[in-house]
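A protein chain is absent from this complex, but the other protein chains hold their places.
Chain lettering (A, B, C, D, E and F) follows the sequence in which the chains are written, and residue indices restart at 1 in each chain.
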Amino acid sequence: MDLINVDSLIDSAMTIGGQLLLLIIVYLIVAPLGKKAVTSGVEQTAKRQKLSEGRTKTLQNLLVNVFTYVLLFFFIVTFLGILGIPLGPILAGAGIVGLAVGFGAQGLVSDIVTGFFILIEKQIDVDDYVTAGGHDGIVEELGLRTTKLRGFDGTLHYIPNRNIQVVNNHTRGNMRALVDMNIGYSENIDEAIRVLQNVCDQFTGDGRLKEGPDVVGVQSFGSSEVVLRVIAQTEKMEQWGVERDLRKAMKEALDEAGIEIPFPHHVVLNKNEQ
Amino acid sequence: MDLINVDSLIDSAMTIGGQLLLLIIVYLIVAPLGKKAVTSGVEQTAKRQKLSEGRTKTLQNLLVNVFTYVLLFFFIVTFLGILGIPLGPILAGAGIVGLAVGFGAQGLVSDIVTGFFILIEKQIDVDDYVTAGGHDGIVEELGLRTTKLRGFDGTLHYIPNRNIQVVNNHTRGNMRALVDMNIGYSENIDEAIRVLQNVCDQFTGDGRLKEGPDVVGVQSFGSSEVVLRVIAQTEKMEQWGVERDLRKAMKEALDEAGIEIPFPHHVVLNKNEQ
Amino acid sequence: MDLINVDSLIDSAMTIGGQLLLLIIVYLIVAPLGKKAVTSGVEQTAKRQKLSEGRTKTLQNLLVNVFTYVLLFFFIVTFLGILGIPLGPILAGAGIVGLAVGFGAQGLVSDIVTGFFILIEKQIDVDDYVTAGGHDGIVEELGLRTTKLRGFDGTLHYIPNRNIQVVNNHTRGNMRALVDMNIGYSENIDEAIRVLQNVCDQFTGDGRLKEGPDVVGVQSFGSSEVVLRVIAQTEKMEQWGVERDLRKAMKEALDEAGIEIPFPHHVVLNKNEQ
Amino acid sequence: MDLINVDSLIDSAMTIGGQLLLLIIVYLIVAPLGKKAVTSGVEQTAKRQKLSEGRTKTLQNLLVNVFTYVLLFFFIVTFLGILGIPLGPILAGAGIVGLAVGFGAQGLVSDIVTGFFILIEKQIDVDDYVTAGGHDGIVEELGLRTTKLRGFDGTLHYIPNRNIQVVNNHTRGNMRALVDMNIGYSENIDEAIRVLQNVCDQFTGDGRLKEGPDVVGVQSFGSSEVVLRVIAQTEKMEQWGVERDLRKAMKEALDEAGIEIPFPHHVVLNKNEQ
Amino acid sequence: MDLINVDSLIDSAMTIGGQLLLLIIVYLIVAPLGKKAVTSGVEQTAKRQKLSEGRTKTLQNLLVNVFTYVLLFFFIVTFLGILGIPLGPILAGAGIVGLAVGFGAQGLVSDIVTGFFILIEKQIDVDDYVTAGGHDGIVEELGLRTTKLRGFDGTLHYIPNRNIQVVNNHTRGNMRALVDMNIGYSENIDEAIRVLQNVCDQFTGDGRLKEGPDVVGVQSFGSSEVVLRVIAQTEKMEQWGVERDLRKAMKEALDEAGIEIPFPHHVVLNKNEQ
Amino acid sequence: MDLINVDSLIDSAMTIGGQLLLLIIVYLIVAPLGKKAVTSGVEQTAKRQKLSEGRTKTLQNLLVNVFTYVLLFFFIVTFLGILGIPLGPILAGAGIVGLAVGFGAQGLVSDIVTGFFILIEKQIDVDDYVTAGGHDGIVEELGLRTTKLRGFDGTLHYIPNRNIQVVNNHTRGNMRALVDMNIGYSENIDEAIRVLQNVCDQFTGDGRLKEGPDVVGVQSFGSSEVVLRVIAQTEKMEQWGVERDLRKAMKEALDEAGIEIPFPHHVVLNKNEQ
Partner (left out) sequence: MDLINVDSLIDSAMTIGGQLLLLIIVYLIVAPLGKKAVTSGVEQTAKRQKLSEGRTKTLQNLLVNVFTYVLLFFFIVTFLGILGIPLGPILAGAGIVGLAVGFGAQGLVSDIVTGFFILIEKQIDVDDYVTAGGHDGIVEELGLRTTKLRGFDGTLHYIPNRNIQVVNNHTRGNMRALVDMNIGYSENIDEAIRVLQNVCDQFTGDGRLKEGPDVVGVQSFGSSEVVLRVIAQTEKMEQWGVERDLRKAMKEALDEAGIEIPFPHHVVLNKNEQ
């Protein structure tokens, strides 16, 4: 052990020290800057997208957390790397574990990515009536991993966001009420349309209605009936009530006008066997 | 073999010794700290989520175990790495095995990740009546890998958690009872609604009911019947009993009032063949 | 520490400096050139494809952003690499995280790639009536990640672009109106065709029609009816109106001509049991 | 070739020798310890889970085998690595083969992982009546790779364990017998319930029954019938016999009481064509 | 800094220079040669496959583009590599991005590979009537990424080529017209076949037909009818017209010959209830 | 070029020579030993599993082939590696090709792995009647890649083994014959059971039968019939013949005893329209 070794030791120590210093400085600069950037980035996006404050907070917390953990992970890894602790094996080991977990946990990541976009694109809000992941219901809670829907029969559906492929939101604007009325083949179509249109006209002024109801014409021919279609535009969530009222009024009007709502008809050709 | 070699040997031995020392110190610090962190982290989360004590224990054991094994793995790998035992081949070999196993075992990881969130989000509790993984039943046991449901017919369903995509929990709040009654086309709808509403009113005060039964109107037109819908809100698990009682009472009321519950109707046009 | 070390230090510093200089120069040249290239490339493509200006802007912004982030990423990575900060571990760590995220986020990439081609190939436009991802509707908004359709019943469908496999665009050119009319087996087919063709001829001059309507002949034999098919070509979105009008007119014409639209027929052989 | 080279040769030979020695010592310590650990670990788990002895043996053999092969693999790889035989290419080659095989053989691993948990969680036992992998049957043999079910018609089903997603075990506790009886719309429901309950009461004391049978009420309205439901709890595998006996007894009781079990009803409105 | 360093610098510079020179020479040779090879390769393949000129051009452009980009990519990468700019990190970074994109964009590659083979194997041509990707229609445009079909109702289907699994081309050679005629169980089968064959014979000489219509015999027994099958070979796209004409002619011939086309038959055994 | 270089050349040549020698020796020892091990291993397994000789040969050939190719591959790779031919690029290139092929060929590996276990577990034998991969048939040939089934209609099914998920073997032990007989609602159930049991008793002594036939009771209530179930255990492949004979005998016995096998019943309530 002569001086040269000491020298090179000091030398390398200095190099290591310098690297560590650089690392810490970079960390100390990047950490708060990054957090601020994330926070204000979310805020601006939220403003542009007109997100509610609660939603903005949720997103900020999420993203600041993600940022902090990722930065910390890189800091520790780099720190140990500079100290010369062999990191290859650790990371290789982690890679194997990571692979297994990655496959298993991709669902989780997929949940969060999807949840993130559902939040940011405001596809659903609490109290919306939506169809998602194969279930209908009122949204009770929006989460990054799970969305909770309250079904019509009272069931609470926990839907992992990855299961939400297409969101059908039934409370984004007006809805359409649609009633099909059957009349007999022997009835006068013009007369029937006139009777039904009269009923429709009586609904004018109903606050739930945005447009019509109107008879649009002969929709199809059934085996025993001619089908007339009536449609209207209603306030959201009022379509079922309007349909029920229309059905009752139109059935009574057809009865009154003596227009038949036909039962299934059959022509029977009787033969008597010997 | 001169002194220089000995020197460098000692030198490298010291380096190795120092690294090992550093490793052991890091381990001795990280291990208890990590366990404590995990334990108290779960505890705080459990408190915030109001998890039962048994559930908290389960989660703590799981996470402490995972933590211990992972740390031990890294410790051994790094230890051998410092000693200069070539780890590359071992890990490469492990990588190949790991790949095969990883593909095969991803289901297991997926089970545990899903199970973890079902526990922590309290999506289901023992004795809940739920639909999960295509099966209905009362939850008998909640596990990290498997959930056991007791079906209505007595069958015990073992459902790996990964098969639980959407949880439909039928015991989170009130349920809805729904009965559709058919009346003939020639009946007076107003009269029928009045009769049915009378029956509904008699159910007032029934402890199982949270909100009326009520006739909501004409739900649809069948080929031979007008369908009237009655709905009520009930205590959970009481909906079927309420529906049965409503069905019986309303059928008897319609009979009494002479309102027809129609059989399928057909109009037959007879022709006699020559 | 003698001069030689200083020399080699200076030497390596110069090398590093030179490399950094080269890097920065490359960056300063590539960045604006690349942006310009992307911008004008999109512009030319847009011109060739006759894309609207809004669409062109969207694509330009997207691609310039992608270009900037990718370039920045490479710049930082290379910068740190030249400075000697060990990047291997960082990138390996990033690789593990990237793998997990990559699996989870592939849906997002898939959305954007698909969305990009839907935009550039002009498969759908705002206000088109399309079928995509299992839903019918008028396109309300086209996005790189999500397409919004307004369904006929008023529901707003949020469809992630990856869910759009095949796009069926019902507003690219003329549509076909198709009406099947049933006549009895005992009717004269030639006579019925003549009557229906007469009705068709009365539609000549209707602005909604581009071609015919015409009776094409006996489409099939039902159990009680002979099916005659009438087809016409109409302006897009007018096919349903034309079909409704054709149905009404042809039914009335058949009635007038005394041609039977048959109910289901049955031959009954009566036996009296002892 | 001077002495220095010889020295370094001896030197490196010694290093190699030391490494080999260390490796062999580690192997000789780890091998028996590991086997003992595996054996006793399985034993303790088996005791805690109350596994039968045969099952415990199966699991011990499996795990000891896996442990031995994995250890041997690592021993050989490390041994060759220390000797300086270049292992990189071998392992790379193995990696390619391993990849192809890994994809193809993941089913095998998946079989064994699933089989392991079916054994350890005692989801099924020989002679249980279960539904698994889309097939019903009595379990004839439980294996780590395949489960054999004897179907009711005598078919032997070989089900790879990976195909067993959800296990429905019909022999874990009591089962429920369920019989639906139809009565005519014109019958008195109270009377019918009384008659059926009488039959149920006659079954009291039947050794196969654990609870009831009981009439639970009006289950639904058919097009021509009112459906009354009777349920009972029975010993496992006795549910079908109980259902058959109940059906016969209740049918005879309804006949005796003159309560109609209705055929499908139709109302026919006759019209005579001109 | 003495001469030796300068020497080694010059030395390494020369090495670099030589390598760059070699690289550029290789590039200058490979680029035009490769393009020519690709162009003439496509041309020869096109000749052998008798591809139309437009199609040949499309393929040439595609392949020359791909070749150019790939070569350029390798040129730049190698160029930077020789200059000593550390490429590892860049490429590793690119690898991560590439992985994510690769997963997302595999659909795109898959589109192009499939499209390439559809073009080169001439599976479909513009104006062919095909079934592909679940849709019927006339091919409007063939692309490397997307195939456009015009459906019968006027809808334009954009089908990504990857969605085209099996191509059913209805315009490759003659098509078959197939008409099933029902006759009553009491009719003489020989007589009916004779009458139908007479009709078939009248079609001889029809330009649309390639091979007679012929009665092939008793195809099946329906619940009320004996089914006789008639088949013919026709020019492509004429099969529907021929079928319509055959149907009309055969129906009229059976009527004329007094052979019954039966309605559904039922035997009714009347019982009068007490 | 002085002596030292020659020395080091000789030195390295010797090292290479020694390594090659070692490699060849290892190969010459491992190759025959491995083959013998594989051969006797299969033989012992075959004995324990009582496999037929032909099957044992097939497996031996397969495994010896696989062993030889894998060993040869490693030998060549190591050989070239020792000679200093750079293998990295070759293997990397092979890796890329291998990846593409691995994805494409995983089906092949999967076929062979599944086929191996079907052979070794004797799930099917030639001439067994099995259901596999969605097809029924008699096994004509068992292969490592493909299994050939001869369907009942004469079709030969080539089923890649990977498509065989669950094997349903209908020729492993006795089969069950099952006949459901319908009787009218007005018939005496006890009487009918007695008549059917009489028929069953006449089958006693039939060599095809292993147990019963026996009437098990009232299986279900149809809309017009009471269903009585008869089951028997038969020699394999005789179940259909027994069922046919039982059906004929029981139908004739019911006729003789005057017990009605009912046609569908309907109650018709006639109304005459005005």
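As a working rule, a contact is a pair of C-beta atoms (placed from the backbone, for glycine too) under 8 Å apart; a residue touches a chain by one contact, two chains touch by 3 or more.
Owing to the predicted nature of the structure, the values given are computational and were not obtained by experimental measurement.
J.: Would you mind spotting which of E:Gly17, E:Gly41 or E:Gly173 touches the chain that isn't drawn?
T.: Final answer for the missing-chain contact: E:Gly173.
J.: Which listed residue, E:Ile112, E:Ile138 or E:Ala257, touches the chain dropped from view?
T.: E:Ile112
J.: Quick one: which of F:Gly17, F:Gly41 or F:Pro264 touches the chain that's been left out?
T.: In the full complex, the listed residue that touches the missing chain is F:Pro264.
J.: Can you list where subunit E touches the absent chain?
T.: Against the left-out chain, subunit E lists 7, 10-11, 19, 22-23, 70, 73-74, 77-78, 80-82, 87, 91, 94-95, 98-99, 101-103, 105-110, 112-114, 117, 121, 123, 131, 165-170, 172-176, 178, 185, 189, 216-221, 223-224, 226, 233, 236, 239, 264-273.
J.: List the residues of subunit F that touch the chain left out of this view.
T.: Residues touching the hidden chain, for subunit F, are 1, 5, 83-86, 88-90, 92-97, 99-101, 103-105, 107-108, 133-135, 145-146, 150-160, 163, 181-182, 224, 241, 244-245, 247-248, 251-252, 261-271.
Note that in this section only the chains that are shown with their structure count from here on.
J.: Which chain has its C-alpha centroid at the greatest distance from the C-alpha centroid of subunit B?
T.: E
J.: Mind checking the centre-to-centre distance between subunit A and subunit B? Centres are C-alpha means, answer in whole Å.
T.: Each chain reduced to its C-alpha mean, subunit A and subunit B end up 20 Å apart.
J.: On a C-alpha centroid basis, what's the spacing between subunit B and subunit F, in Å?
T.: Centre-to-centre distance between subunit B and subunit F: 35 Å.
J.: For subunit D, what residues touch not just one other chain but two or more?
T.: Residues 94-95, 99, 101, 103, 105, 107-108, 224, 264-271, 273 of subunit D touch two or more partner chains.
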